[in-house]
Each structure stands twice: as structure tokens, then as C-alpha cells.
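The complex is shown incomplete by one protein chain, all other protein chains being positioned as in the whole.
Moving on to subunit A:
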Amino acid sequence: MSSLVLAHTRYQLLEQIRVPLGLVASAFFPAASMLAFVVPFGGDDPVGATRATGSMMMIGAMSAAVMGLSISVAQDREQPWNPYLRTLPAGPFPRFAGRILTTMAVMLAATVPVLVIAALLTKASVTAPRLALGLAALLAGALPFMLIGLFLGFLLPSKAAIGVSQVVFFPIAIVGGLFMPPQFMPEFLQALSPYVPSRGAAELVWSAATGSTPNITGIVMLVVWTVAAALAAAWAYRRDEGRRFS
């Protein structure tokens, strides 16, 4: 079974590397934001810069999860290759696992430019164990976004997925305090912030990287969002299966 997961992961990674649109999009945007905002305006404050670096990494991970995953799932559903894969002797698990592992690889790859910029151009600092913990927190915090990506991908045609995933991505990232630290946001956004999943995800990363105490509402809501997104993704998957393969 694990050899099949490997085969599917290898195949999807090759596609990601050969047509690196998703990879470039996920890596470019946070790196550019890093250069445009964090380096000139927050680079001298070690804790602030470290937190901002964590936020930018989370932006890349969210982009890979919400946009990358939804678009690739929606596009795959439209290809005649997709029903062919179902005739191969495997259940849905290896392909699904391959998708998740590939998305995680893209997320981690997208952190590299952000980390390099942070190390060279800001006072951000982190110990090796805290960096490892931060990356683990990044993957854990990205879980609801992967599920949202799957939900949109199984629900929408690819053209709609491209648009809708962007519309979902930016407001959630902004309200969650990824572009601007929550304490600098207008009051009503500060109040709303813990209720979007990006805030809880960012709290995990900030806490792992700097040892800060996470916002409890944010963490609870992250779990709530994860469960809700899992249910929605499962529903969309079954609906799609029923339509095309019953």
C-alpha cells in the first residue's frame, strides 16, 4: 500500500515541478510581501520580525492549500485521465495521500525564500528546535485550509475554483492578522480575528517560533474550522463521486 502512496506522490510531485505554477505562486507572494513590508517596516524588531516571518510562511501555506489544492482537484476532475485512474487497482487512498503529501511539500518549499530573506535582511531569529516546531505548526495549522481546498475543488468547476479560492483566501488571511499584526488592526477586525481559521493557525506558528502564549479562542476556532471543513470536504467528495461514478 505504501508503495502506491509513493508512486502517486512521486507522480504528483513531478507534475508540480515540471509545471511549477502552483509552486511559484505559493512561494513568490509571501517572499514579495516579505521584501515589501516586513524588511523595511519591521525588520529591526527581533520578535516582531520573527512573528512576521511566521505570518508570511503561513500565507504561502494557505495559498498552496486553498488555491493550489482547489484548482488542481477541480482541474483533475475535468480530465479524462481521472476516470482512467479509477480503473487501476487501487482505492481512493493512495491518490488522496499523494495529494496531501505533495501539497505539504509545496508548502515547505514555499517557506524557503521567506526564511532566506528573514535570515539575511531582518533581525528575525529562531533556534533550530523552534524552527522545526514552527514548521510542524505550519503543517498542522494548514490542515483546515487543505480541507477547504479539497471542498472547493470537489464542488466547483476549475474556472470557478480559481476565482472563489482567491476570494476566500485574501479576506481570511487579512482578518487572521497575517498581513498586519492583529494589534494594529481596526477594533472590529481585532474582535473578529480569532474566529477565522488563519488566526489560530498563525497563533500556533507564532507560539512555536517565539514561545508566545497563543490566543485560546483562536486555537479553539481552528479546531472547529478543521472539523467543519472536514465534513464539508467529505460531503463534496461524496457528491462528486455520486455524480460521476454511481
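Everything that follows uses one rule, which is that contacts are C-beta pairs under 8 Å (C-beta built on N, C-alpha and C of every residue); 3 or more make two chains touch, one makes a residue touch a chain; residues count from 1.
We adopt the following convention: contacts and distances are computed from a predicted model.
J.: Which of the following names does UniProt give to the chain that is not shown: "Carboxyltransferase domain-containing protein", "ABC transporter ATP-binding protein", "imidazole glycerol-phosphate synthase" or "Quinol oxidase subunit 4"?
T.: Of the names offered in "Carboxyltransferase domain-containing protein", "ABC transporter ATP-binding protein", "imidazole glycerol-phosphate synthase" or "Quinol oxidase subunit 4", the one UniProt assigns to the missing chain is "ABC transporter ATP-binding protein".
J.: With the missing chain put back, one of A:V47, A:A90 or A:A232 would touch it. Which one?
T.: In the complete complex, the chain left out is touched by residue A:A90.
J.: Can you name the residues of subunit A that touch the chain not displayed here?
T.: Spelled out for subunit A, the touching residues are 3-4, 6-8, 10-11, 14-15, 18-19, 79-84, 86-91, 245-246.
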